[in-house]
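With one protein chain removed, the remaining protein chains of the complex are shown where they sit.
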Amino acid sequence: MTWVLSHLNYVAVIVVMMTGLFIVFSTSNLIKRMIGLAVFQTATGLFFISLAKVSGGTAAIRIGADGPAAKALAQQLDPDYVAQHGVDGVVYSNPLPHVLILTAIVVGVATLAVGLAIAVRIRESYATIESDEIAAQDRAGAREAGSAS
Amino acid sequence: MIAGLDLNLAMELVLLGMLVVLAGAIAYTRKLLAAVVLMGVYSLVSTVWLVLMDAPDVAFTEAVVGAGVSTIVLLGAMLLARGESEKHGQARMIAPALLAVGVGGVLVYAALGLPDFGNPSSPANAYVGRAYLEQATSHTGAANVVTAVLASYRGFDTLGETAVIFAAGVGVALLLGFVERSPGRLSASAEEHHVVLRVTAKLLIPVIALYAFYVQFHGEISPGGGFQAGVILAVAVILHALAFGLGETMKALPAGLVRGCAALGVLVYAGLGVVSIANGGGFLDYDHLLPRDIEAQIPAWLLGPGNHHWGQFAGIFGIELGVLLTVAATMVTLFYSFAGRAASTVRGVRR
Partner (left out) sequence: MADLLALAGGGFAIAGALLSILGALGVLRFPDVYTRIHAASITDTGGATLMLLGLGLIAGAQFLTLKLVLVWVLILITSPAAANALANAAHSSGYTPWIGAFRIMRAGEKDPARPASRDGAAPQAWPPKDDGGTIE
């Protein structure tokens, strides 16, 4: 039962990721597509963070093991567990994926802005943001250019 | 073995369930405004989940970026592209649904072989991560291991990310125009409608800016750092523009100056790396940031008790400053580009 519950985390994040992928492929609206991509990106970030969690751990900021916060945390845990997996008497969660995802989030919004800027310019050129109408206009334009030359 | 922590697991699963429902709602709705607002709610629920996963730095960033700047940029794009809703399309859903289910199935099959959630001896948590936890504070003098890893151990990665953010800002400015002339003030009738917002903004903007600097300078001892502080500072500027009009904000912070600050941030970051080379170390090797004779003359009271890592301290401080400049200036540039184009579109310059 604990096995199912613990792996349910990963399954839920994968479901969110696939929903984002579905949004990207099923819609023809450019802005909705960017939103789907943003959902996909943040879900990937959440997957990384869920890999980094340590049971009974706290945030990766070194605190003294004799302080009140560390003592309150250690009360809830098995002393052998703290001795084996803790660093200087306190159990921390793994900080490395946090570093990767922190910058990825800010880069994600910057690239979202670039994608939306392209969508805005497309709207000004084609008067629409639905990709099948854009493709139809392109085909009509290519046919005219082909018949004219 | 661990009593009382199953409640944590239950809370996380409930929040993940909410995320699944939100993602489904974003897929289902056809109105773009609803999708944008749901995206903001999705970011907020992710923030709470991230706090439960012991990732306060990431939660910080997700809250400010996801619920703040991302929503503003999406609304700006919706305004410019005049997008309201997407079209019908039943037949389009079959192939993407099959693709999503197929890829999802493969991923779930792979995920079943992952270590248990929260396992401290998993390969991800036991080797490099643990080494960072053990050595980071003694090597860099920073209590926040995430900042130590981001700024010192993985400083080269962070330089790349900062450069990507700068490039994205330049890209949006190239696409949407380098709004040089400020578009003018709000009309008089609009001003009296916005009195409450303007008074509240006047109260809040200095507090937000102060908070941004607090987060910046406390990045080594508490959750924080350059990325979060940069976005918070940009949000203060955007609040000013929303309450008082883009023209007023551009008088205070011209668009050219903001772009220059973004470039200056990357220059400061890479420049610190070059200074390290000039002093005999590697690129971004903070132990060689200052020549030995100057380092010996630093008075002990300047570093604070117990901090004897002058090079690391100066290096982390300097690059966080560079990151603050670039991130804040890029977010403001994004807002200026979208809002400036909207202003010129409304006045009938573009179709």
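For clarity, chains are labelled A and B in written order, and residue numbers in each chain start from 1.
Definition applied: a residue touches a chain if its C-beta (ideal position, glycine included) is under 8 Å from a C-beta of that chain, and two chains touch if they have at least 3 such contacts.
Being a predicted model, the structure only gives us computed values, none of them experimental.
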Chains in view that touch the one left out, judged over the entire complex: B
Among B:29, B:135, B:222 or B:279, the residue in touch with the chain that has been omitted: B:29
Interface with the unshown chain - residue positions in chain B: 25, 28-31, 34, 38, 85, 193-194, 196-197, 200, 203-204
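The working rule: only the chains that are shown with their structure count from here on.
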Chain A-chain B separation of Cα centroids, rounded to whole Å: 13
Complex contact set, residues of chain B against chain A: 1-5, 9, 12-13, 16-17, 19-20, 23-24, 26-27, 32, 35-36, 39, 42-43, 46, 49-50, 53-58, 61-62, 65-66, 69-70, 73-74, 76-78, 80-83, 86-87, 89, 92-93, 95-97, 99-101, 103-104, 107-108, 111-112, 114, 116-122, 124-125, 128-130, 132-134, 136-137, 143-146, 149-150, 154, 157-158, 161, 164-165, 168-169, 171-172, 175-176, 221-223, 225, 227, 230-231, 327, 330, 334, 337-338, 341, 350-351
Complex contacts: residues of chain A adjacent to chain B: 2-3, 5-23, 25-32, 34-36, 38-39, 42-43, 45-46, 49-63, 76-78, 81, 85, 87, 91-114, 116-124, 127, 129-130
